[in-house]
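Here is the structure we will look at.
Yeah, one chain of the complex is gone here, protein chain that is, but the others are all in their spots.
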Amino acid sequence: MRPLRGAPLLTLLVLLGPVTAGLVGTLAPALGVFPALGGRALSLAPMAALAAWPGLPGAVMLSVGVGLAATVVSLAIVVLFVAGWQGTRAMAGLEQALAPLLSVPHAAAAFGLAFLIAPSGWIARALSPWATGWERPPDLLIVQDPLGLAMVAGLVVKEVPFLLLMTLAALPQVRPAQRMGVARALGYGPVTGWLKAVFPCVYAQIRLPVYAVLAYSMSVVDVAIILGPGTPPPLSVQVVRWMADPDLTLRFQAAAGAVLQLALVIGALGLWRLGEVVLGRLGRVWAEAGARRQGDGVLRLAGLGLAMLATGAVIAGLAGLGLWSVAGLWPFPEAWPETVSARSWLRHGPGLLAPGLETLWIAGAATALALALVLACLEAEHRFGLVPGARSLWLLYLPLLVPQVAFLPGLQGFALMLGVDMGRGAVILGHLVFVLPYVFLSLAAPWRAWDMRYASVAAALGAGRGRVFRQVRLPMLLAPVLTAAAVGFAVSVGQYLPTLLIGGGRVQTLTTEAVALAAGGDRRAIAVTALAQTLVGMAGFALALAAPRILWANRRGLRAG
Amino acid sequence: MRRFAVLVALTALGPGAALSDPDPSDWQAVLEEARGQVVYWHAWGGAAATNDFIRWAGDEVAARHGVRVEHVKLADTADAVSRVLAEKTAGKDTGGAVDLIWINGPNFRAMKEAGLLFGPWAEDLPNWRYVDLDGKPAVTADFTVPTEGLESPWAMAQVVFYHDTARLPDPPRSMAALLDWAAANPGRFTYPQLPDFLGTTFLKQALYGMIEDPSVLQRPADQADYAAVTAPLWAFLDDLTPHLWRQGRAYPSSGPRQLQLMADGEIDLAISFSPGEASAAIANGQLPDTVRTLVLEGGTIGNASFVAIPYNANAKAGAMVLADFLLSPEAQARAQDPDVLGYGTVLAMDKLSPEDRARFEALELGIATLSPEELGPALPEPHPSWMRLIEADWGKRFGLAE
């Protein structure tokens, strides 16, 4: 009972300790303090050097622009789709596809999308030469465009499933069916009614996930490398480049850039908050103005079309990767490879076995730890009547809001000083920082929504708290527990920077393998690795979906929900 | 350097850790100490062919000397440098994560200057006696920086261009001709974005064709009139850039990325630092068999790839054993095989035994690979200071496309 009481504190320590330590470790060199490179006194020189970089305005604009655009578009698609199709078969269909979509790592989705839309990509091939007349790929700047549109697209296709999941999780708490019943009875169209009567309350629930999307989109590295512009790149990419520069004095500048990145994220979040307030005011005026139908039909179709497009792009991209992984020579403008063989799999597959096992180990251990901590927290909440405030939710989101480039390099330094780096164990703890929030967020709602009277009945039947937890609550909530585990597992599988920096390069997972291969640009090798990475993530979800169905095959009451 | 290592040992946490560093002149002792060690070789992992070669070398060293090799695949060599630096920052002066780094040029210079390397050791390796010191000065002067036994060479590279004869039967053979051809065929040439080393190499190669006295490049840039020397280069790039792939508003991120662009038919001509790369790509189906290789009139830049051991490496003896194996005629011949890597050897043929020489003579050049005579003499790499300035300038002038 005593250790359980400390669970929330331990969880916060696990989450915030690394973030805080890492931020300190980044802030010091940004202010000129980095003893190994001779920086011993506070100085503004790194900041000045950063300001003198001619690409800075462009990089900053890109980071902010791409981040805001990706967030606005993702949110708009999700809102339009849910508004128009809540409770329909189309929604149920997409819900089915959600879990696998979520488990596709960002890098794999970006590769797939790049092959789809590039001038030499699948779409151009399908239309050439009969429709376009292109015998060779046109010299069009579609991927890596200076405005970062391809990058925005790459982020949107991955953030839509995430926000959709969060929205669907939040919906039942605001009783949308009743609200919509009232709105429809008052003569409101489905979309207008939803936007006016349901959305404000749903948004309040998904605000933090939206913030996480904004922070992530602004500071992502792998997607930016694959789809983003390079002249100049977004700030986060430039920071990573400086950190990787042979000229070691650029480390100071890199740290300054990382601090600026953090400031940008904080600023953008502030801007977003301001936008919320303004739009909230306007929205209230709009809601009270009484318009019943405003382009409902068009908006409904747009919502469906965009959601399908985003989903379809990921699926088609994966299919393209699948094809490349078995393609022989495949010149433009052929829509299909000339020959098909298992060569690429035979060549690269065996080498993926060891990193694959390592991936399983790390993801499995990080997920198990996260699950144990989250369950302990939730159980402590229940037993000691702890009321989780808004602040604790913010703390939970902190690792998702602070840019990885702003604290991971600093964290590496701390880990080295403590002598706890390099091993698989350290990497697992590093992953835990990112896995835990997702597991908590996935599990908290269904866990708390559980009918507490079951516990009362079990207690009245003589079952102690431990027995209630083990024999009643856990089995009844097996499906959400496993789903949360699968989410955490997929998050761990996709981690690149934490694995690289904390593992000292010695811990190799499918993701580090994929990103290393991406540097070489061999589409077949990338396809094999990205698919392997995706398959591992999906296997977790498949297991999470299948296990309760098999275990509770005879229990209708557990399958409805 | 040796003095530095001792100094580190005295200040290190562990008692006498570096004092027990292996002595490369006592090779038998090195071999004994190496047995059972695990060597973490940090090497760029972007090409399947090199990854396969490294795996082979690891298997061989394990079978012969009981040294296990783990290839740490890097997206960028500087990641390993960062790692050693981070370890030094944290005072981790023994038991470091990096045992051996595939390195050359600026990364070597940075590590050497920051005192991050172990050694000297390279010239004590048993197979050092075969190295072609006279014919290949690059093996002891890495981008003009004296190696001083702190790194051991294992492959020679020389700039070549490859082109698809099906689309470009008569490629340009000088920078001036390249400009004319690009103007007539816009969007069919590009080079990797700086600071990728191959992008920088393209600029250095272009610079070579434009200056009267190439010897200024062998001295640090601050001893020459940098602006005057590089002015023709920037004028050339100003003319060339609008005709580049994507009008120079985007660049491929690395050398091998160009293979895919060539295979997709986006570009017709590309630069490479590996004379055998095109043949290897044809062999594994990445490029059509109509691709061929050429060098420019007046010669192209050549350099050597090295392996170095960080000052705090955990398995120094094992790392030396691996480095020595990489210098062996057997490994060198395998690396030169175009079906494997197609890298040039660092050994002198006349120093080898007849049997070992036969290994090299038996190699078939790949379909797209030039013979040593056709490759011609290699131009030496400029001093690293040129590279830094050129990179910075390029970033200002062309790195911000608009």
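Letters A and B mark the chains as written, and numbering starts fresh at 1 in each.
Throughout what follows, a contact is a pair of C-beta atoms (placed from the backbone, for glycine too) under 8 Å apart; a residue touches a chain by one contact, two chains touch by 3 or more.
We take it that contacts and distances are computed from a predicted model.
Participant: Of the options "Putative thiamine transport system ATP-binding protein", "Transcriptional regulator, AsnC family", "histidine kinase" or "NADH-quinone oxidoreductase subunit L", which is the UniProt protein name for the chain that has been left out of view?
Facilitator: "Putative thiamine transport system ATP-binding protein"
Participant: Which displayed chains does the hidden chain touch?
Facilitator: A
Participant: Just checking the interface: what residues of chain A touch the absent partner chain?
Facilitator: For chain A, the residues touching the absent chain are 384-385, 387, 451-465, 467, 471-472, 475-476, 478, 552, 554-558.
In this section, only the chains that are shown with their structure count from here on.
Participant: Sort out for me which residues of chain A touch chain B in the complex.
Facilitator: 34-37, 54-55, 58, 119-120, 136-137, 139, 141, 143-146, 225, 229-232, 241, 243-248, 251, 328-332, 343, 347-348, 351, 412-413, 416-417, 419, 421-422, 500, 504-506, 508, 512-513, 515-525
Participant: State the interface residues of chain B toward chain A in the complex, per the touch definition above.
Facilitator: 40, 42, 44-48, 51, 55, 70, 72-76, 78-83, 85-92, 97-98, 105-107, 109-110, 114, 167, 186-187, 193, 195, 245-247, 249-254, 256-261, 263-266, 284-286, 288, 388, 395-396, 398-402
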